[in-house]
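With one protein chain removed, the remaining protein chains of the complex are shown where they sit.
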Amino acid sequence: MLQGYTYPLSPRGEANLASAPPWHYAGDIVGVEFWTDPAAAAATLPEGLTPDPGSDGRVVALFVDWQFSAEHDEYLDPVRSQYREFMLLVDARFRGEPVSWCPYIYVDNDLAMARGWVQGFPKKLGSVHQTRVFASPGKASPSLAAGGRFGASLSAAGHTLAEARVTLEQPASDPAALFRPTVNLRHFPTLAVGQYDKPAVHELVMAEFSDQALADVWVGSGDISLFPARGEELADLAPVRTGTGFRASMSYTVTAVRLLSE
Amino acid sequence: MLQGYTYPLSPRGEANLASAPPWHYAGDIVGVEFWTDPAAAAATLPEGLTPDPGSDGRVVALFVDWQFSAEHDEYLDPVRSQYREFMLLVDARFRGEPVSWCPYIYVDNDLAMARGWVQGFPKKLGSVHQTRVFASPGKASPSLAAGGRFGASLSAAGHTLAEARVTLEQPASDPAALFRPTVNLRHFPTLAVGQYDKPAVHELVMAEFSDQALADVWVGSGDISLFPARGEELADLAPVRTGTGFRASMSYTVTAVRLLSE
Amino acid sequence: MLQGYTYPLSPRGEANLASAPPWHYAGDIVGVEFWTDPAAAAATLPEGLTPDPGSDGRVVALFVDWQFSAEHDEYLDPVRSQYREFMLLVDARFRGEPVSWCPYIYVDNDLAMARGWVQGFPKKLGSVHQTRVFASPGKASPSLAAGGRFGASLSAAGHTLAEARVTLEQPASDPAALFRPTVNLRHFPTLAVGQYDKPAVHELVMAEFSDQALADVWVGSGDISLFPARGEELADLAPVRTGTGFRASMSYTVTAVRLLSE
Partner (left out) sequence: MLQGYTYPLSPRGEANLASAPPWHYAGDIVGVEFWTDPAAAAATLPEGLTPDPGSDGRVVALFVDWQFSAEHDEYLDPVRSQYREFMLLVDARFRGEPVSWCPYIYVDNDLAMARGWVQGFPKKLGSVHQTRVFASPGKASPSLAAGGRFGASLSAAGHTLAEARVTLEQPASDPAALFRPTVNLRHFPTLAVGQYDKPAVHELVMAEFSDQALADVWVGSGDISLFPARGEELADLAPVRTGTGFRASMSYTVTAVRLLSE
């Protein structure tokens, strides 16, 4: 009897990329809110989601330095448990309620990719970096204080896809307002001639985060550029204007997604 | 209407890791046949496959330098189209017929990982290397000739998992005998509390390769070591004796898998 | 007239791996003090250094997450400015004074490699990771507090070379005591038959760090393993017993080294 949750299933259940939840996360986020052409944002939405008429074309870009752990202190094995992520979250509505939708997301780690696919995050591999803060001050590091500056970037297959800058102004008065509930699409294709467009799994789900905590949330100004490249459509969401820039720490736990449709 | 075959689905259908087949492959293979403890080999088999009583514990290890193309000369973009792969193929029976089963497989490219999962190959990321032959002779390269020597290795997450050596003796008299039909398991988990062991997709399939060609197939002696590491079970299949070593070029096309069970 | 400090010199002086100092650094350190066979430690010393009779065989291993900046806020380009480092520092004496000597050091970035060679650090490429602390608490992260646990590892060419664990007990009462002045060997070979052993540059230097600061220094217990691999001699310094484990943040500036001999 094979053991495990994701690939590869195995006799002892230790080889799988991801064992069954709970999955615990802690991370540092550099984020930029921006507005793109509303038609471009709408074009990324799956069946079941509609544009948000109250915030047409609003997108939040997140660069995250993550550390993961399952139930056995996996954070002590940082080669596997740390990863970096970039994602876009597009404002949308589900049955009238405001949600966000993630059309594009990149990570630098296969364990994160496997957990992401299972949750409905359409992860590809990319190289993601963000400026860090260090407790020991000097010219090589910003401070978590007004005027603190952060850079961030994403590349994939040797192409620069995104670059951002954030300058801090003040602690966030309402940190939770930065985020919306996120709807994802679990999708797994069929590999049979004539059925390429009839996926084996294709279902909208609501991401569920428990024990969610935010810390050290600062807001200010932000700037972001998205660059075109072969095999990518990120730049179709190029900003027409930018909003808040922010920098935060976040942690949460995932055990399930909630099925919205089948 | 979102376009594409695998993640991410998108407005123009260009961002997906893998567009729908046909998928064309060409590669160089360094391979070693070996025997492991039959109980260890049997323990890797999924429901539906049984040990092969005629070749108990026989495994073939393949290191492959691949180049991929879909229908638009993607081989001209080698960053995305080239990748390296390591896999084990364990002898088994399906309804009495001799087949092989792939319990572990590693690649260094996310496009290959996505195509693999869809076919039922349980791919993880790894770093795979094999000695190459060059047309211009000298001390830095073996020849495709008796006495030609090849090294190959696999590592993942900074751990060496496999190392092999092959020494050529003669051209293969029956190259096709090196390979068996391969059975895979398409598997995609459910992410709901209480249903972690009830995957959304879990089906045995037969790999189908069309336009298959072999060239420059040489056989000789081989040696392989499998090393234990956290998060891996490869070394549970450690060799007790080795058989043929070989080096070949191979090409084929994939358009579908054949469903064996549900 | 070509511009620049290190390779490559160029018309505008922007292409070089490292422009001329000052060079600013900030980093997080996970460190373990240990004792190896005194003869093994002594065997790594260059001419001009002698074993330290007061601390025979004492070595400090450091895993560092660094962020670098020159004079133009290069920390805003984290792809280039961040890197990770592992090094061993062996206790020694120079003209009777206690110093440390760095026989082996690994980084994951070519800019850091170039700056290192110029300073006399014998850097190779490696993959280095350490557990991080995040401001937002949870099961995926330790705290800077008694009982906080950290893991760290080094691999190179797919071989695991070092793994360490540190458990915090208390803030350090005398953080500066963790470090000694460091002596390096600037070395650049001659490429002429018969002169391979007559390097063009071969000079002992004392590292000079200005504006040095330490913060959040915690000490406790530590454990470290060094593993043998082809092309490496790290494991010749395998621990016979371990001392203090620690975790700290550090920053400093480099503008020069002090020549000790020629």
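We just call them A, B and C in the order they show up, numbering each chain from 1.
As a working rule, a contact is a pair of C-beta atoms (placed from the backbone, for glycine too) under 8 Å apart; a residue touches a chain by one contact, two chains touch by 3 or more.
Please read all numbers here as calculations on a predicted model, not as lab measurements.
Asker: If I consider the whole complex, including the chain that's not displayed, which of B:68, B:86, B:121 or B:246 touches that chain?
Answerer: B:68
Asker: Kindly note down the residues of subunit B that lie in touch with the hidden chain.
Answerer: 24-28, 65, 67-69, 71, 73, 75-79, 81-82, 127, 129-132, 134-142, 149-153, 155, 165, 211, 213-216, 248-253
Asker: Go through subunit A and note every residue touching the omitted chain.
Answerer: Residues 127, 153-155, 158-160, 229 of subunit A touch the chain absent from view.
Asker: Using the document's contact rule, name the residues of subunit C that touch the chain not shown here.
Answerer: Counting over the whole complex, subunit C touches the hidden chain at residues 1-2, 5-12, 14-15, 17, 20-21, 40, 43-44, 46-47, 77, 79-80, 103-105, 109-110, 113, 117-119, 122-125, 157-158, 185-189, 191-193, 196-197, 200-201, 205, 230-234, 236, 255-257, 259.
The criterion applied here is as follows: only the chains that are shown with their structure count from here on.
Asker: With chain centres defined as C-alpha means, what is the inter-centre distance between subunit A and subunit B in Å?
Answerer: About 31 Å separates the centre of subunit A from that of subunit B.
Asker: Using Cα averages as centroids, what's the distance between subunit B and subunit C in whole Å?
Answerer: 39
Asker: Could you check subunit A for residues that touch two or more other chains and list them?
Answerer: 77, 79
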